[in-house]
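And then subunit A:
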Amino acid sequence: MIHVENAAKSFTLFNQGAAVIPVMRGAQLNVARGECVALVGQSGAGKSTLMRMLYGNYLASAGKIEIGGLDVVQAAPREILDLRRKTLGYVSQFLRVVPRVPTCEVVAEPLLLNGVDRGAAIHKAEELLAKLHIPEHLWALSPTTFSGGEQQRVNIARGFAYDFPALLLDEPTASLDQKNRDVVLDMIMAAKARGAAIIGIFHDEVARVRVCDREVDVTHFAVRQ
Partner candidate 1 sequence: MTPLLSVEGVSKFYGSRIGCKDVSFDLFPGEVMGIVGESGSGKSTLLNCLAGHLVPDQGTVGFDTRTDGLRDTVTMSEPERRMLSRTDWAFVHQHARDGLRMNVSAGGNVGERLMAVGARHYGDIRAQATDWLGRVEISADRIDDRPSAFSGGMQQRLQIARNLVTGPRLVFMDEPTGGLDVSVQARLLDLLRGLVREMGLSAIIVTHDLAVVRLLADRLMVMKDGHVVETGLTDQVLDDPQHGYTQLLVSSVLQV
Partner candidate 2 sequence: MKMSDYNFAYLDEQTKRMIRRAILKGLAIPGYQVPFASREMPMPYGWGTGGVQVSAAVMVPEDTLKVIDQGADDTTNAVSIRRFFEKTAGVAVTEHTDQANVIQTRHRIPEQDLTEGQILVYQVPIPEPLRFLEPSEVETRKMHSLEEYGLMHVKLYEDIAQHGAIATAYAYPVRVEGRYVMDPSPIPKFDNPKLTMAGIQLFGAGREQRIYALPPYTDVVSLDFEDFPFEASKADHACGLCGAIDSYLDELIVDDQGARMFMCSDTDYCAGRQEETAA
């Protein structure tokens, strides 16, 4: 489902004499359906950079990143948007939403974008919010004022609302209490069971051991400065 071959990334700092800073080279990664792979490596090794490259947020300098048959490195913007809508879900550490939009709309949006009937989409969103213990009186409010943990759970609900064939999870269990962490880990297991290919960053070792099939150490791809 996800196939990374010789991916490289460098940043060019034009405002500092066009200095080219290579950060990654020769990244290799394959994730099959129903498989969950953890990216490991010390802080700064490039876990988040690789995640962003997978999502098309960072442009790879070389190599190939195929997700669901589409090479993200070469794809046109609308192809990447289409991939993000139908194939590739992303749970980031930070919630970025338009102010004023109610929480249940935020969660239902991926479903609505895939043409799911409005009533059904909202129903599914409410189910997920309840499951993640977001109090019902918050559903109609914008999540921008929520606490860190609440925002994180809204993010997770949104990422799991639609059954994406591939999922990127960036620290999905950070800042969650035991009860909610278990809910999230169950959701990840369920996603695996339905055949989703998952790549995650988990600092929480217990969580990592529970849901991940194997680990990939990105330190091997890092370019030493």
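Rule of thumb we're sticking to: a contact is a pair of C-beta atoms (placed from the backbone, for glycine too) under 8 Å apart; a residue touches a chain by one contact, two chains touch by 3 or more; residues count from 1.
Keep in mind how these were chosen: all candidates are chains of the complex that A comes from, given by their letters.
Note that the structure is a prediction, hence the values are computed from the model and not measured.
Colleague: Could you sort through 1 or 2 and say which touches subunit A in this complex?
Modeller: 1
Colleague: Which positions of subunit A touch candidate 1 when the two form their complex?
Modeller: It comes out as residues 11-15, 18, 52, 56-59, 77-78, 80-81, 98-101, 112-113.
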